[in-house]
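Note that this complex is displayed minus one protein chain, with the remaining chains in position.
Chain IDs A and B follow the sequence of writing; residue 1 opens each chain.
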Amino acid sequence: MKQHNRNLMNPFQLFWYNIAEKMKHIPSGLVSLLIRLGKFFIRVVRGAARAFARGTEIFANGDVFTKLSFIIMGLALIIRKQIVKGLLFFATQVLFILFFVQFGWNYLKDLGTLGVNAETEFIDPVTGIIMYNPADNSMLILLYSVFTLVVMLAFIVIWVQNVKACWKADRAHKEGIPLNPFKQEMHSLLDERYHTTLLIAPTIMAFAFVVIPLLFMILIAFTNYDMNHQPPGNLFTWVGLQNFKDIFGESATKSKTFFYLFRWDVIWAISATFLNYILGLVLALMINKKGIKGKKVWRTMFVITIAVPQFVSLLLMSRLFGDSGPVNLILQNLGFAPVPFLTNGTTARIMVIIINLWVGIPYTMLITSVILMNIPAELYESARIDGAGTLRTFFKITMPYMLFVTTPYLITQFVGNFNNFNVIYLLTQGDPKSVWLYQAGETDLLVTWLYKLTVTYQDYNLASVIGILVFIVSASMSLIVYNYSASAKREEEFQ
Amino acid sequence: MSTTTLRSRRISNGIIYTILSVMSVIWLIPIVWLVIRSFQKEKGAWITTVLPQGYTFDNYIRLFTETDQFNYPLWFVNTLVVAIFTCIFATMLVLMISYTFSRLRFKSRKMFMNIGLILNMFPGFMTMIAVYHILKAIGLYQSHISLVLVYSSGASLSYFIAKGFFDTIPKAMDEAATIDGATRNQIFWRITLPLTKPIVIYTALTSFLAPWMDFIFASVIMKDNYNKYTLAVGLFRMLERENIYEYFTRFCAGAVIVSIPITILFIFFQKYYVEGVTGGSTKG
Partner (left out) sequence: MKKIIVMMLIALVGFGMLFAGGQAEAPVETVKLKVWGSQEDQALLKEMVEEFKAANTGKVYEIEFGVVGEPDAKSRYLEDPEAAADVFAFANDQLKDLVGAGALYELSGIYKENAMKDNGEGSIGSATLNGKLYAFPMTADNGYFLYYDKSVIDAESLKTLDGILAAAQKAGKKVFMDVSNGWYIASFFLGGGGTLGIDANGKQVTDFNNANGVAVGEAIKAFAAHPAFLTGDDAVLTGGMGTVIAAGVSGTWNAKAMKEKLGANYAASKLPTFTLAGKQVQMSSFAGYKLVGVNKLTKYPVDALSLAAWLTNEQNQLKRFQVRGLGPSNTNVAKSPDVLAAPELAALAQQSAYAVSQNDVLGNYWAPAEAFGALMEAKDYSKSIKDQLDAMVAQIVQ
């Protein structure tokens, strides 16, 4: 039935129909996402409870060495001749204790207040000049507390492994089964437990460079870390949900600016993504049309523009279209009035979308033209036998195939455009600024606004709230669409 | 074929040639303008005419000879070193992650994958300063190693493209090898890896390019350490209020020099680039 409907539609309807089809999944996707998140938490809690029960059971049934291994890691293993493994556990414990005493605790103990000691000054008796006792550094307390907590979590995981291994050794000893030699255990890391080997480095890096900073930044949203509460001279502290309240209404200008920029950001992301996609596809179709000579040369012409770094090409663009730039100079020489390309709110918005076409079309062209060449010839053959014209073939075969293959690409493009820092920052820096907006300009996206708030105005807390909101929008969008997209389904087809 | 269809095809091709020519001119104008400005004789970022009044090769020469203020050659080498190591490290990471998620089955695999996907969505600038402090805490203050780590971890979060590629390689080959007694490690190196050349090249290419393009992270990490700047940071400095008049033409020359190797790389590897972006689906 659905198939039948589609055949009746004209190309445009079909295109929007396909998009609407995808959109339909969003509400249900959101619900299922929430449900899955809920289930995930339940699983975590249940798992923890089970693990605790199991732990007490082991403690009750284990022999004295196993019991001691709860406190001295690896002891039971060393006794049972698994010396290397036991020593590794023990070394981990020693390192952790050293870390905690030397570093972690100093910060963790102040997490609740984020520091209380303000700076004091005194006159140095010897030199007669003012000296300072430094204040607590709230930012470092927060950051290193998060760091310590993550390290603690990792330590708990290792500790659980330790208890398990000791219990295993205990039982093996009682039942008289020989244990796997260390070498063999290592070997399993290359086979049954290969995933552990491969994921260990990426996981550590993800924690160090993404998870910890992320937790830190999320926590900043609940503090008053701004211009007036800057370390090292000042303390900042927890303020609960105040910053969220500001954005959602309590502070009229901030909330107005947020929603104004959010709306523009969505308009921008949609137009940038789809215009680039459609026009890039048209360009690819033209280049790939039968009988057009010099395909490679045409393609290379456009590819060159990709290779010039954006910070160069976009800065040049903003000079080209400046109020007294070459384009306006030529216009004036031809007798036209100069156009405020990037200095009037509306024209600037149109211009950034147009200039972004210059940036984006070559990418789409490159990608779609290779896909075009790869569409199975049989498909076209059968369409021709059916007597379908060029246009119908395009909308019946080319377009659906293209959309199928490039859905993931489109999603990443959309999210990428929603957060397209480079193009906006390099072209306009968000300008022209607006008297109606809080520290923002007409072409600012949420990310560029966020960047300015941190770098220029030190409104870290506000920026953090915006970051969280941007994150929620883009993460849920991509998660939903990705899980519904072809590539997630394809995973099972192949395996 | 009748003559009328031939003629109409010729006309339509003619129209296409015209459109293509116009478009390539539009696309190349900024590039050509960049090249022209890099040869501009008079100083200054803004000139009162559309084209410069005189031309010279000096801007290129002085880029390499007058290094006391802007050490272009040093920055070029810095960037190259960072790019090479990022390329190696990021490729390894991406391959490891995507192979694991595509081929190995283990507890909480889906969870890991979704978490990776979500983490990739967080705007990086927000965490920049925290990342800097962590790097400092682990003793990598103002080091090129920290740049390599940051770029690589950024690249590795886009593992899902590579994963899609791995998914298209039939699993039957792995199974046959397992029967022959190969460990998973051996399968990875001997069977899977050779089949994934396009994605390896794609990852290598994109991660190699990142250090040439980034001007924010590098400046946050390197701060005041002029000798460790990468090209993008250094070139940006030429555009500051005090320097732009004197150095704009050299900025253009520097940009042209960076663009040449990247263009060549792109032209050579564009096929793999596309296969990479589309996760291998283009193999039809």
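Throughout what follows, contacts are C-beta pairs under 8 Å (C-beta built on N, C-alpha and C of every residue); 3 or more make two chains touch, one makes a residue touch a chain.
These numbers come from a predicted model, not from an experiment.
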Inset, instruction - Could you tell me which of A:Thr113, A:Gln230, A:Ser255 or A:Thr393 touches the chain that is not displayed? - result: A:Gln230
Legend entry - From B:Arg62, B:Lys223 or B:Lys271, residue that would touch the chain that is not displayed: B:Lys223
Legend entry - Absent chain, residues of chain B that touch it: 43-48, 68-70, 129, 132-133, 136, 141, 220, 223-226, 237, 240-246, 248
Legend entry - Touch residues of chain A, complete complex, unshown partner: 119, 121, 123, 126-132, 134-135, 227-228, 230-234, 251, 253, 319, 322-324, 340, 343-345, 431-441, 455-458
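The working rule: only the chains that are shown with their structure count from here on.
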Legend entry - Approximate Å spacing (C-alpha centroids) for the pair chain A, chain B: 18
Legend entry - Touching residues (chain side chain B, partner chain A) in the complex: 9, 13, 16-17, 19-20, 23-24, 26-28, 30-31, 33-34, 37, 45-46, 48-50, 93, 96-97, 99-100, 102, 104, 106, 109, 111-112, 114, 116-119, 121-123, 125-127, 129-131, 133-134, 137-138, 149-150, 152-153, 156-157, 160-161, 164, 167-168, 170-171, 183-185, 188, 212-213, 215, 232, 235-236, 239, 255, 258-259, 262-263, 265-267, 270-271, 273-275, 277-279, 281-284
Inset, instruction - Can you check the complex and tell me which residues of chain A touch chain B? - result: 40, 140, 143-144, 147, 187, 190-192, 194-195, 197-199, 201-202, 205-206, 208-214, 216-217, 283, 286-287, 289, 291-292, 298-313, 315-317, 319-320, 322, 324-326, 329-330, 333, 358, 362, 366-367, 370-371, 374-376, 405-406, 408-409, 415, 419, 421, 447, 450-451, 454, 463-464, 467, 470-471, 474-475, 478-479, 482, 487, 490-491, 494-495
